[in-house]
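First up is the structure itself, then whatever we jot down about it.
A single protein chain has been omitted; all remaining protein chains appear in their positions.
A, B and C are the chain letters, set down in written order, and residue numbers restart from 1 in every chain.
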Amino acid sequence: MNIAFIGLGNMGGKMVQNLLKTGATVYGFDLSQTAIAHFVEAGGIASDSPHDAAKNADIVITMLPAAKHVKEIYLAEDGVFTVLKQGSICIDSSTIDPQSIKDIAKIGAEKGIKVCDAPVSGGTIGAQAGTLTFMVGTDADLFEQVKSVLSSMGKNIVYCGEVGSGQIAKICNNLILGISMTAVAEGMALGAKLGIDPQILAGVINSSSGRCWSSEVCNPWPDVSANAPAGRGYSDGFATQLMLKDLGLAIEAAGQVKQPVLLAGLVQQQYQQLCMQGNAQLDFSSIIQQYLPQNSQ
Amino acid sequence: MNIAFIGLGNMGGKMVQNLLKTGATVYGFDLSQTAIAHFVEAGGIASDSPHDAAKNADIVITMLPAAKHVKEIYLAEDGVFTVLKQGSICIDSSTIDPQSIKDIAKIGAEKGIKVCDAPVSGGTIGAQAGTLTFMVGTDADLFEQVKSVLSSMGKNIVYCGEVGSGQIAKICNNLILGISMTAVAEGMALGAKLGIDPQILAGVINSSSGRCWSSEVCNPWPDVSANAPAGRGYSDGFATQLMLKDLGLAIEAAGQVKQPVLLAGLVQQQYQQLCMQGNAQLDFSSIIQQYLPQNSQ
Amino acid sequence: MNIAFIGLGNMGGKMVQNLLKTGATVYGFDLSQTAIAHFVEAGGIASDSPHDAAKNADIVITMLPAAKHVKEIYLAEDGVFTVLKQGSICIDSSTIDPQSIKDIAKIGAEKGIKVCDAPVSGGTIGAQAGTLTFMVGTDADLFEQVKSVLSSMGKNIVYCGEVGSGQIAKICNNLILGISMTAVAEGMALGAKLGIDPQILAGVINSSSGRCWSSEVCNPWPDVSANAPAGRGYSDGFATQLMLKDLGLAIEAAGQVKQPVLLAGLVQQQYQQLCMQGNAQLDFSSIIQQYLPQNSQ
Partner (left out) sequence: MNIAFIGLGNMGGKMVQNLLKTGATVYGFDLSQTAIAHFVEAGGIASDSPHDAAKNADIVITMLPAAKHVKEIYLAEDGVFTVLKQGSICIDSSTIDPQSIKDIAKIGAEKGIKVCDAPVSGGTIGAQAGTLTFMVGTDADLFEQVKSVLSSMGKNIVYCGEVGSGQIAKICNNLILGISMTAVAEGMALGAKLGIDPQILAGVINSSSGRCWSSEVCNPWPDVSANAPAGRGYSDGFATQLMLKDLGLAIEAAGQVKQPVLLAGLVQQQYQQLCMQGNAQLDFSSIIQQYLPQNSQ
């Protein structure tokens, strides 16, 4: 079984390493020659174009920055869909809006090509370790096939429903994540200002109804959660600008179905403000800086 | 050891039942004759006033609606402080702003009376079952004495630091709770509108970074969390008007120390809006109604 | 001088009537045959396509729903740009994001075609009466030419700066408008609930620092502003869904330049909520319904 892997960047480049370890034949493409070089070094076969990568493939995996790239790769005049044979499977692991992947899947279906979405969580660390979570949107039959491929790159392969559902799950999760992180930042900063020990406060919250991933695993107050970005200057985490992007996708998708998302609308702008203040690359838990006086200095 | 228990309402009335089961001598007071009657039936001794209840007490426990009642009980001209002997202990389990209990404790200290705050979580169900969590603010020595008393009424007796810290911990926790519940409501309503199965969506969130108490234990979408209020028309939970009160305390405390709490400021008003729409008595997870079209009918 | 007018809907159809009254030769196109029929009845010349309308034109005016339509009309393979002669002028009066019209203008410039943006305010009433305000983005030379054409359809032709500036002015104005309307709704509802006479309250505000267009001309409380939509069930005004669209454009443009807009992010979602509750067609001053208890009935 031949696989084409398109998009060998920060995430894709690490994911494909784990795929190659299974002994699979993988044709790869990326605009970056450095990315291609790393891929070839690990046993991959370089291709000159997405079209070229896909022409021998049974399965195509894409890992790209935004919906416009995904559409271009699949739907362009010389795109992947023009070369794939009937019955091929396309797995898009990019994080994009649900409607775009539904549109692509519909066009694929007309050509006998099966398309599913499988966005990930776990970041570059999970990509490298092969411990990503994949949220998969597809029909139940295809899921089993897709699962076996993705298992080499991830630990949890979660079935979310029909195509687009993987994206829906991811953006809804990240909407909650972005808001609850800001809530924890607000609560921790308030508690500290009122005089309680932040460690004790986090202990109470984490054994009570305020507990969440952001309070337990990634607490924005330094040195509360072991190994969290807050303890290392908010470096090496989930970048604020990526949270900004994901909230943007959630708001865009909400707009498409005329669904109000009040807190997301506000909190996205708080992350934009944080980026404006020079923190785009920091972990998104650095949102706590908006609640601390040093921010103004 | 004699105990005075002042405030025998929804919470206090159930708590004191567990205290009486230990065989303690308890003098009780409440403005409601019905409350007094239940208390006496369970073995308590009725008093004519807080002053009367406290006059033989080594320990006073108060469970009252708001700071003004707590101040009145302790500080009035014929208040509890006028009758207690040196070395007595006062435990206030009301939920009030941290500054008020600090002020009361300072006045108590001048009279040789030790005051600590011990607000609870767990609601009327926890009060009845004796499984409350007490968040205790006091010095380390007093904590051990207080702990043994409170253990008859609660399961977790958590040390939070000096007096006032129990209140701080509670309001910071509930600030995070109120916001994260609204975030979950927003995410669940969005997902459902976009077409994903709410059960599946909750499953993904609860195994990912969006997970929180509100998504796991008290999910606002009906029948996602077992036994949650959402499954029974949002009845028998933590009432919206109580969440409104607690967010108000958090915002008031934040104002006293000049600390901004942006999301709390907004979300409190959303709960006010929910109350205006006739839902003050419903569980606060009914905030999801603001994200559903039937709200307008 | 020949003019092509593309987009003869609610706004364009009324604008072109005033243009025709000047005796100009106007070639028109719309997808709706009814729209074409009205146009021909008033003396316009029907065209089969945008291309057909533009082929004899010195000036092209477009009035279309969204950026994608504007791009399509000008840039498609058989679009307007393929048929216009050098030195032609294109005036886009649609409300779209600033970047899109800048992009179109750049492509036009390469072909020797001058493009300017001239979005309007004044609604369908202003379009019919010929009293629109045009906010024009173009170079100073072209402005004089454009001004003479637009004067037949509007009363105020305002120079805003280089191409795109008309759109910028419009979306920034409407961002302020949408928020200040919500602020007035909040203030009027609060005052009424506190017991002041709404007429008196509006009088104080309008002679003080709270005064704004929304409090003076279009007060959301019924019968405070003469002839305002609030006095006729919020009908025949600036529809909530159009305010939603314009706030969306402001937020999109803000995102493109990484500029935070906190209140706009929130208020857009409030208008989305208002639409969800069935009020998309009502005047946007109906946002006051979110602050009144009958909303929940």
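Methods note: a residue touches a chain if its C-beta (ideal position, glycine included) is under 8 Å from a C-beta of that chain, and two chains touch if they have at least 3 such contacts.
Here the structure is a predicted model, which is why all the values come from computation and not from measurement.
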Requested in this report: Using the touch definition up top, pick the residue from C:L150, C:I205, C:A230 or C:L274 that touches the left-out chain.
Outcome: C:I205
Report task. Using the definition of touch stated at the top, determine which of C:I107, C:L142, C:C172 or C:A280 touches the missing chain. Result -> C:C172
Query raised in the report: What chain B residues would touch the chain not displayed?
Result: 248, 254-255, 258-262, 264-266, 268-270, 272-273, 275-276
Report summary line: Across the whole complex, the chain not displayed is touched by chain C residues 98, 121, 133, 135, 156, 158-162, 164-165, 168-169, 171-177, 179-180, 182-184, 186-191, 193-197, 200-201, 203-205, 207-215, 217-218, 250, 253-254, 257, 259-264, 266-267, 270, 290-291
Report summary line: Had the left-out chain been drawn, it would touch chain A at residues 266, 273, 276-279, 290-291, 293, 295-296
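Operating definition for what follows: only the chains that are shown with their structure count from here on.
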Query raised in the report: Any idea how many Å lie between the Cα centroids of chain B and chain C?
Result: 52
**Report entry** Gap in Å, rounded to a whole number, between the CA centres of chain C and chain A
**Finding:** 37
Report summary line: Multi-partner residues in chain B (2 or more other chains touched) are 266, 290-291
